[in-house]
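Only a portion of the chains appears, each positioned as in the full assembly.
The chains carry the letters A and B, assigned in the order they are written, with residues numbered from 1 in each.
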Amino acid sequence: MSPASPATGPVHEALAGLPLVDHHCHGVVTADPDAERFESLITEGAAWPDSGISPFDTPVGVAIRRHCAPVLDLPRHAPAAEYLARRVELGWHEVNRRFVTAAGTGVFCVDTGYAPDRITTPTELAAAAGDAVAYEVVRLESVAEGLAAEGVEPGEYATAFRAAVRDTVERRGAVAVKSVAAYRTGFDLDPNRPSDADVTAAAARWLGPGGTDGRRTDGSGTGGRGTDGRGTGGRAPERRPRLDDPVLVRHLLWTAADLGLPLQLHVGFGDSDIRMHQVDPTRLTDWLHRTSGTVPVLLLHCWPYQRQAAYLAAVFEQVYLDVGLTLHHVGPARARAVLEEALEITPFRKLLHSSDAYGAAEFFHLGALAFRRGLADLLQSRVDSDELSLPDALRIATWTGRDNAYRVYGLPRDGLA
Amino acid sequence: MSPASPATGPVHEALAGLPLVDHHCHGVVTADPDAERFESLITEGAAWPDSGISPFDTPVGVAIRRHCAPVLDLPRHAPAAEYLARRVELGWHEVNRRFVTAAGTGVFCVDTGYAPDRITTPTELAAAAGDAVAYEVVRLESVAEGLAAEGVEPGEYATAFRAAVRDTVERRGAVAVKSVAAYRTGFDLDPNRPSDADVTAAAARWLGPGGTDGRRTDGSGTGGRGTDGRGTGGRAPERRPRLDDPVLVRHLLWTAADLGLPLQLHVGFGDSDIRMHQVDPTRLTDWLHRTSGTVPVLLLHCWPYQRQAAYLAAVFEQVYLDVGLTLHHVGPARARAVLEEALEITPFRKLLHSSDAYGAAEFFHLGALAFRRGLADLLQSRVDSDELSLPDALRIATWTGRDNAYRVYGLPRDGLA
């Protein structure tokens, strides 16, 4: 809340030196985006080229000019045009390297199920960061849609989907799965496991002739619900059938509960395909009761429902949360305020760091910066007022920035205490 | 958040000297209200004369005694009784002149569709401010209800309503239209354009014998939903049929989308006729998708949904917002905090200023003061911490306080750069 407070002190130093685990992110573009394309990458809206409104004139745009320009050797607050020119001058490879390195991230968990652009693979991303490690996260809707594109009999859909998920996870050594149910149906779902007959009937509707077209023409003017929080401006619509049947989305979530791997769930903030009032995560309460004891559930982004997510993390053993995506969009000036709300009642072993960076490498740097500074401001001020001991503050910083992720995902802890 | 911070610096100076555009307000009473009437004007509740609870004992009451008393030559924090006596002593004409002038507003956009009291016309309001300009905003429900009072055949309602709106807009040179759908049905509406047959059938129900009485006796003990955020204490109930049929409200919104003028929508905070849980503006998402590319949509007030409104402004090109009404009710002590949330992800060309003042001229002064100080505190603190450059801060201040409104409403920019 007080961005003027000096960003110094032992907690800031500890977080500055901590290699983060970014438990949810994507690849970055491997091309030099032109102005309009870059602008579309830095907004959850879209570039509105005829509107006279630039995505640079937003909190995240201001934060890029302030915090990313210096990484490209420009002065702080450099004009957008200069920024874009310098970006092209350096070239995408060097730009990506600089930002991903600047993030100081040791481990990336990469959702590979969303790639309308040519982007880095997890291996390429880790390489850009120097000596980092990357793991994959399998997007469940992409697996289901791939299956539908290949062709499957309705009666075999459930079995085939389960097998395809297991196969994909094994093949890629994935550490988690992810669902964008928030985009497809929202969370106002029947919490019960669907019967085999229901799944078969739903699959028949979805896979049948015309079955996936019903909602396509209904709703948004973009590619429909399920683009997962990325501006759709300038990109081609998806070609594959879109999984948005409520029974199949329920089935997908129950399949995840059976799988044994942590489940990442998109919550809240994203692009215009979200129906925000339907993605309050407390709508999942009955489902969380029924799947208690199965898999960890990680609520991603959460804004403006960070308090609701915190409540779930406080009362359900299996629930965790982050405020990724949110932190770089609100920028370092507001990161602490959002973290204050996210942490009001959250157990300190339940908050994780993610950037949710996609496309623009800037977001790796900005997400890490906003997280480190926001959390350090919060913790240090509590230490300064003696509400928290310094050892506790340091422990919470390390847990949140790194160790909670190691713990939930069971990551190998080479060399870690 | 830190009201103790000195209200000085270049951003404060710039905003103090900027003639604001108040893009949504009403007239002020042209009479000397007695104590109970004045108290009913300064609350969204009502005067509760037998309760022992005075509307002066609220954040806005405290702010009036602090910031308005000196305008009437009284000491800061003058007691309520002295304040009311001095108000009568000066007389409504002088009181109105002082407060409206103190606001430093250059342009008023005046919703003329709500006037249970004898209040100033837009021309009288502008005259009270000295050299200001006033434009009208046409309230769509009032047009529809006027039509119903005059009598119209159900089959002709759609055409007659469209014509009446166009006629009213032209006759008054209005710059925008406004809907209080929030009060009538909430936003949980079918997003699709209703068919002609549906509109005719709904009009028949509404216009038929007894057709408008159905919900009158159902619901609040006051005049029903649609009083638009003014305390109903002490006022006579509406006489005209109240437009609250879901099909006709949808039709009204679609008629606005066809019209070409900016559409102001009441959102959130208002009197007890609001069902707050039904006016989360993200419930409009599907309608916003369908009407994308038609008219600008300006979300008014928004609290406690300022973050939801900010989300819509970030992802829909046509959406704008303000936190009018809210800012003077929370008072200067909390104005910055509300603006911080409203601006978390909002593009800087999407926030506007309004007072939503009605009745009590104090609210013109208080709304402008809370806006100027809250926004200046927010921006200056970001400049001080080097999160924002000073030129950017000044640009954002001018956009928000004036230029965004000029742009959206296409106001003539006599003498403006």
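In the analysis below, contacts are C-beta pairs under 8 Å (C-beta built on N, C-alpha and C of every residue); 3 or more make two chains touch, one makes a residue touch a chain.
In this text, all values refer to a predicted model and were calculated from it rather than measured experimentally.
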Oligomeric state of the whole complex, in copies, if 2 are shown: 3
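Basically, only the chains that are shown with their structure count from here on.
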Inter-centroid spacing, subunit B versus subunit A (mean Cα positions, whole Å): 36
Subunit A-touching residues of subunit B, taken from the complex the two chains share: 1-2, 280, 282-283, 285-286, 288-290, 292, 307-308, 311, 314-317, 340, 343-350, 381-382, 384-389, 392, 407
Complex contact set, residues of subunit A against subunit B: 1-5, 43-46, 48, 51-53, 55, 57-60, 62-63, 66, 76-77, 219-221, 269, 271-272, 274-277, 303-304, 329-334, 337-338
